[in-house]
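Okay, so here's the structure we're looking at.
Here the complex is missing a single protein chain, while all its other protein chains stay put.
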Amino acid sequence: MTTAEKTATQSEEVLEQVLTVNFGPQHPSTHGVLRVVARIRGEYLQDAEPDLGYLHRCFEKIAEGWTYPQIVPLTDRLDYLAAITNEWAYVLAVEKLLGLQVPERAEYIRVIVGELQRILSHLLWMGAYALDLGATTPFLYVFQERERLYDLMQLVTGARMTYNYLRIGGVKRDLPPEFFPLLEKALDNVLKVADEYQALVLENVIFQARTKGIGVLPPDLARQYAISGPMLRGSGVAWDLRRSEPYSVYDRFDFAVPTGQNGDCYDRAVCRVEEIRQSARIIRQAVAGLPAGEVRAKVPAAIRPPAGEVYTAIESPRGELGVYLVSDGGPQPYRLKWRAPSFVNLQVLPEIARGAKVADFIAILGSIDIILGEVDR
Amino acid sequence: MDLIHAPFVPGVIQTTVDQVINWSRKSSLWYMLYGIACCSIEMMATGASRYDFDRFGLIYRGSPRQSDLMLVTGNVNLKMAKVLKQLYDQMAEPKWVIAVGSCAVSGGPFRGSYNMVDGVDQVVPVDVYLPGCPPRPEALLDAVLKLQRKIMRPQRQGVAS
Amino acid sequence: MNLEAFLTEVKSRFPGASFEQAGQDWVLRVPAAEWEAVAGYLAGHGPRFDYLSSLTAVDRGDRLELVLHLRALAAGERLTVKTDLNREQPEVASVTGIWKTANWHEREVYDLFGVVFRGHPKLRRILLAEDFEGHPLRKDYVDPRRRKVEGQA
Amino acid sequence: MSKPLLELLIAGIKFALVLGFVSVNALFLIWLERKVSARIQNRMGPIYVGRPQGWLQTAADALKLLTKEDIIPAGADRLTFVVAPAVLFTSAVLLFVVIPFGPGLIVRDLKLGVAYAAAVSGLAVISLVMAGWGSNNKYSLVGALRSASQMISYEVSLILAMLSVVILAGSLSTVEIVEAQSRIWFIALQPLGFLIYFIALLAELNRAPFDLPEAESELVAGYNTEYSGMRWAIFFLAEYANLFAGSALAVTLFLGGWQGPWLPPVVWFFLKTFLVIVVAMWLRWTLPRVRPDQLTSLGWKLLLPAALVNLGVTGFLVLAG
Partner (left out) sequence: MSEYLEVGLFLVASALFYAVTMFMASLVSPHAPTAAKQSPYECGEQPVGEAQVRFGPNYYIIALIFVLFDVEAIFLFPWAAALREVGMAGFIEMLVFIGVLLVGLVYAWRKKVLSWI
């Protein structure tokens, strides 16, 4: 830097003041109640620091006072866009502690509803992301599709969002026979919506100009921050727990793990849309191979796992959802730690948003796909 | 003359003017875009195509200055309570609050734990309580209709504040 | 090199360490004093545990147990690392220099358990408000608001 | 009655007519926008307030806003805060002076009509900057800065696109420009000019994809974040008045104004204007928002050179042929 340039930057600092701005907790684009304290200069972001805790609901403490089956509905409220995957991670941990074998049919049903949940969650993300970038209508389009899937989930579980469907040792009840034709139709619709979204949003010139090369997350940095889910895959690391550490019956299905090359917002978006297609593929295979039999193992009324501990992780729509469960042999967990993917993924925000423009910052934040219920727990 | 805070004077003109103003207020309840937790997703669903808040004239505004209605859609903890109060204070009069969901009504499943406010009526005055976890969009629409009825007849049903 | 052999090597290097197999997972126990050194070794040697899944603590009543869940993405290995901390004055070296992701995890443990991490870049409460008193995930924590209610009753 | 007084009276009546039109038209346009967006989004839009189609919705909104509290923030620069809406509203109303609704249906056919329109529409940015600065709010300030840089990036292209029409018509009067289009609309001769004008117009009106000054997902409500009640309603009113005036000018300059077969001229004028407005609405509810720097570089690096070239070619062709 020459002396003249140096004086120029110095005088610029004197001329231009830094503005400290709160984004959130009540803000249209923080996806809940996240607060980001940003220091901006003109249109540029110097620094951004997330401030959490506006939705901290003492989940881990409450869980220590409730019995094992009671906690299942409570997990629904953590990542409220992916209730099934929350329940799944939790019951998997308890089943591992108990050494319980889950009936095959129940495993397949879990895969079906779990992948439906992934589609539901990604659909909402697609809409919300378009909204972040200023396009209102895609949001309403995906919500139409979500409503149809809600109906389907309601048919199975009785609820729209917070299902309380999985049980320790299986699922609450079998899939009703009228579910299957409806599912087939819904999947066709979902694939159509994914194609539509691809054509209308992903291939839109403005959308690409807003997302390509923005918020680049190099794979090394992603590993340093233990990023998981579509964010990690967008950076080109083909890491998917369904494939890398198969749980349940995922090793029996044929599906691709979509990855990006550049690790920018655009790649993350493409990965998520592609994952919807892959989920539909998995569901079709699971329905085709659905075995007959029980949907619930015999479980004692009072569940008292032997003293010990277990860490299980599953692939939620947002990444590695880990449950660290410690039992002291009593009817309640001694300690339940929720390793929330959003919490970990959000941490990289200051790193990839530093120096970005204010508008890009919103695009980057949106591309992380955070759910505050899970971040704050 | 301050029509709104004037003592209730029986009189045809006054009543008619009041009725017209109340009608305009109930017909144009703009809600603040303030989602907290699970219920906010159902709030979005209610704004989306199938249920369509806009039919009743409800649209969202980002700024509390231009909002008439605050939907508290989720649980409020100690950290959030200050924000909630601040946002409520910054809304322009007249303003209404609907506590959406069990958490906002009473604390829900999280009631009594170390960081929670057990019901938002400890922080801001609530006009309509809507239980459910989360309440369905139909229920949310119903709550809005109840609020509209309340706005039309403040004398008979009593105003919260 | 399989995990057991690597852990044996770790044990030979850090005499305070011990390991065992619990279920499918390997658990490595290290003294708090060697916490950072062992972590640095694990991240750079053997299967290279470069991915810190989670860092948390458990209140065991008489001590605080710090638990680390590690992954080696390339080798596909998993490892749990534990250390015991003094319950009255829990203090341990921060591992943020080794895994950047440890930053928020350690803040959370500080927030909810009161463990002080030496060398942490910004050790502040993360989930609870700054003026919150106590560390609620400890087993003996009592909500002051509750205490008042019970006192009156 | 003396002549000046009579003139003043007539001018007063004209003002009352314009004001009435502006208000009713804004109410209608807001209703239309909600209906159009609802149709695009597979919804109904307002239906219950004034059945069957929610005709009274915006009237209810207006009345509610009138009876809503007016907050002036404590740290605000009171004068600029209070005056800002008036500036925007005035600039919108002033535009209506030179809009020819039909033959003879114009407030005043100014000799410098087009130049006047360009000058008056440039006032809007002052209002937004006043509002943003006066509010003592950070979102407002950033929104105001954005709108300033946005408007100045587009103003020049807008004027240059107008000028190529002026060359064709050989006059600055809006009425004469419309009359010059009796044979052929200028959009046929100036397709590029129209495109530049329309894009620049969207940017001038702060409409999506160029709605940066009030970008909801970034700046909550942008420059008008702190405004409430009637003061905010005036902003809204002026915005829609500007939308109409801008579209009407587009029709006047490029789409032959009131010219058209069979139907009465006024009907033609309104048909075309509403067509332009609906297209603007359609774009708003379809496209994502561009980024501020993309917007400025589009203005300076693409539209401005294109407008200059267009102007030069037009001038050359007019002189040569």
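The first chain written gets the first letter, and so on, giving A, B, C and D; residue counts start at 1 in each chain.
Rule of thumb we're sticking to: contacts are C-beta pairs under 8 Å (C-beta built on N, C-alpha and C of every residue); 3 or more make two chains touch, one makes a residue touch a chain.
Because the structure is a prediction, the values reported are computed rather than measured.
Note that the absent chain touches A, B, D when the full complex is taken as a whole. Screening D:Val97, D:Val251 or D:Ala306 for touch with the missing chain picks out D:Val97. In the full complex, subunit A touches the hidden chain at residues 12, 15-27, 35, 37, 41-43.
Summarising the interface, subunit B meets the missing chain with residues 1-5, 21, 63-65, 83-87, 89-90, 92-94. Although one chain is not shown, part of subunit D still touches it, namely residues 4, 7-8, 11-12, 14-15, 18-19, 66-75, 77, 82, 85-86, 89-90, 93-94, 96-97, 107-108, 110-112, 114-116, 118, 133, 135-141, 145, 148-149, 152-153, 155-156, 159-160, 163-164, 166-167, 170-172, 220, 225-226, 229-231, 234, 292-293, 296-297, 300-301, 304-305, 308, 311-312, 315-316, 318-319.
Throughout what follows, only the chains that are shown with their structure count from here on.
More inter-chain C-beta contacts link the pair B-D than the other of B-D and B-C. Computed from the mean C-alpha positions, the centre of subunit C lies at a distance of 61 Å from the centre of subunit D.
For the pair subunit A and subunit B, the distance between mean C-alpha positions equals 30 Å.
Shown for subunit B are the residues in touch with two or more other chains, namely 48-49, 62, 79, 113-115.
Within subunit A, contacts with two or more other chains are made by residues 27-28, 53, 56, 58, 61, 140-141, 144. Those residues of subunit C that touch subunit B in the complex are listed here as 128-129, 132, 136, 141, 143, 146. Residues of subunit C that touch subunit A in their complex: 22-23, 25, 50-54, 56, 58-59, 67, 69, 73, 76, 78, 80, 99-101, 103-104, 112, 125-129, 136-137. Taken in their complex, subunit A has these residues touching subunit B: 25-28, 32-33, 53-59, 61-62, 73-74, 77, 80-81, 124, 139-141, 143-144, 146-147, 150, 160-162, 372-373.
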